[in-house]
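With one protein chain withheld, the remaining protein chains of the complex are depicted in position.
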Amino acid sequence: MTSPRVSAYLAPRRRLQLAGLLTAPVLWLGLVYVVALAALLVTAFWTVNELTGQVQIEWTTENVVEVLTEALYRTVTLRTLGIAVLVTVLDVLVAVPVAFFMAKIAGPRLRHLLVIAILAPLWASYLVKVYSWRALLSADGVIHWVLAPFGLDTPGYGIVGIVLTLSYLWLPYVIMPIYAGFDRVPDRLLEASADLGARGWSTLRSVVLPMIWPAVIAGSIFAFSLSLGDYITAGIVGGTTQMLGNLVYTNVGAANNLPLAAAISLIPIAIILVYLAAVRRTGALRSL
Amino acid sequence: MSKSPSYAALKAGLAAAAIASLAACGTSSSSGGSEAASSLGATEGSVSILAWPGYVEDGSNDPSVDWVSGFEDATGCSVTAKTYGTSDEAYQLMQSGGYDVVAASGDLTLRLIAADLVAPVNTDLLDNYAGIFDFLKNKDWNSVDGVSYGVPHGYGANLLMYSTDAVTPAPTSWDVVFDKASDYAGKVTAYDSPIYIADAAVYLMAHQPDLGITNPYALDQDQFDAAVALLKDQKANVGEYWSDYLKEIQAFESGDSVVGTTWQVIQNSITTGNTDVVLPEEGATGWSDTWMIASDATSPNCAYKWLDYIASPEVNAAATAYFGEAPSSQAACDFRDDCEAYHAGDADYASKIWYWTTPVSECLDGRTDVECVDYSEWTKAWQEIKG
Partner (left out) sequence: MDSAIRLRGLHKRFGETVAVDDLDLDIEPGEFFSMLGPSGSGKTTVLRMIAGFERPTSGSVALFGADVTALAPFQRPVNTVFQDYALFPHLSVLANVEYGLRVAGVARKERRARAEEALGQVRLAGYEERRPHELSGGQRQRVALARAIVLRPQALLLDEPLGALDLKLREQMQVELKELQRSLGITFVFVTHDQDEALTLSDRVAVFDAGRVVQLGTPREVYDHPRNSFIASFVGSSTLLDPDVAAALGLDRAPMAVRPERVTLDGPAGGVPGTIAEVIYTGPEHRLVVDLDGLGARITALEPNTGAARPRARGDRVTVSVERGAAAPLETEPAPA
């Protein structure tokens, strides 16, 4: 059968075409993603052999109960949540004006340059960026030198360092959707709003924000969920601060207790699901 | 040399990863039915080695770092090497079989012996064994009831590093990171692993003799709680915990950390010259690695050849230098110019080192009237200390 005949056969059969196109990726997604996730969730209810350290299929709620009842996990969860919220808020606060400038004020040349400048860090290794922040935040780092004349000092390694570093890391992921959101707001609409008597702030509130809100939510999902799961940044600029990811890492790596690690990782998954459900109620997901 | 220390960091960070409770088969129980070889036969033509990164270098990582080719030329045994990242990974790989030789740290060796995955080693068959420091032979982590299970490879201590600008006079005790740590609040650093609880125990051994600690890896609940409490107090003054040696180097160079645990190789890597290290009067924890032979080795003769070869002064010098630790023999020092820095062969220095061993519920110090806290509890406690 020649290929033109194949396409002639397929042309009126769009469902078949679609099935042919989607089968492989859907299978892949199903196997790799869903099964892996399900396996993780199930693992949380297994146990480990004390002698060999191997996972044993022996049903128990011990791990989940431990995670839910022990003060350690509560403390670390609240800390992680606080960090993720702070990072998200900071990123949105920075991204909205930057994205607005890019989409609505900058000329095409400058806009092009800004897009490149904002995307460029994504090509750099995550570790390089985090280590750069480690150097920046250091006791003899740039931040120290800049702030010293004002009687201030670097925040050093700790929660502030984590929040600053994560905000930096995820900023492009927040700017880009919001930029696209602003880009989708035609200049005409801003003019129409002004023409109808609205001052800048009014226009922002009544026209721009409602229109870019889905983009802001999209950006916040990136910043929030990426922060929630991070552990490397906490390890490098966090000083003694532990996040949930660090507990997971310790239990996978050092303690070799995969079921407990799986149980801990249920926490950020639950938080993200709640967050997605909350933003879904606002209708923002539909516009993603 | 430049990248080797990261392996050390990686390795040490995870070396304490053993989870096994060896309650049923401590060092005193005889294990398995494997017998050491009484004589060597013809070599089999190939040997499969499982080791930490940096231990089996054939020049593919760095053309100037190659001690495998010499072995292959001399013995006709071609080498297949696999590296591992954690002691647990190594344990799993050894269980799956197919390896003739394994390089194991003190927290892995006993598990391998207990599970009968490695065989006793007849050291009489190894020409170079005699030259190895006596203080490394027939230790808890490489022998059972006087039966040797391997050849010592290299060792190092977890030292006290301090900034010479900030910490004066020069400390001689770990008290600068414990009872006097508040003098350096926010600038103290500590090793980020549950095994670090043993460092607190070493300190308590000297400063709270009432607790009766005789081995920092054999802590009953009271002793353990005291060590944990000490570390919780310490945490208020800790700037950060480290397990990545680069992070530690940078922190001391920048002044973010001024006092805390370290390795000799880190001191050697610091370029700013404002730090010094000391083995404090209380002693210290440390590590010692052992080459072992699998009980189901298909090439036991090549395996023996490798153990002998890697223990030879020149090769041992190259491998331990690349990794950043003290060699196993005095003769190896003829091929290294930094033996002094690593205190190689200093038996007095070595005796102050409590080599990493997996804490198990049957107390390693021989007590039978109490249960000791096992490593899984150490892991949990360490997470709580960090909070």
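We just call them A and B in the order they show up, numbering each chain from 1.
By definition in this document, a contact is a pair of C-beta atoms (placed from the backbone, for glycine too) under 8 Å apart; a residue touches a chain by one contact, two chains touch by 3 or more.
Source: prediction; values computed, not measured.
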**OP:** Could you tell me which shown chains are touched by the chain that is not displayed?
**Re:** A
Original post:
Pick from A:Arg15, A:Arg109 or A:Arg188: which residue touches the chain that isn't shown?
Top reply: A:Arg188
Subject >> Omitted-chain contact residue, chosen from A:Met211, A:Ile232 or A:Ile269 >> reply: A:Met211
Original post:
Footprint of the hidden chain on chain A, which residues?
Top reply: 186, 188-189, 191-199, 202, 206-207, 210-211
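One rule holds in what follows: only the chains that are shown with their structure count from here on.
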**OP:** Return the distance between the CA-based centres of chain A and chain B, expressed in whole Å.
**Re:** 38
Original post:
What does chain A use to touch chain B in their complex?
Top reply: 48, 50-54, 72, 75-76, 134-135, 138-141, 156-157, 235-236, 238-240, 242, 246-247, 250-251, 253-257
**OP:** Show which residues of chain B lie in contact with chain A when the two form their complex.
**Re:** 13-14, 16-22, 24, 86, 88, 91-92, 95, 115, 186, 193-194, 235, 238-241, 243-244, 247, 250-251, 254-256, 374, 376, 379-380, 382-384, 386-387
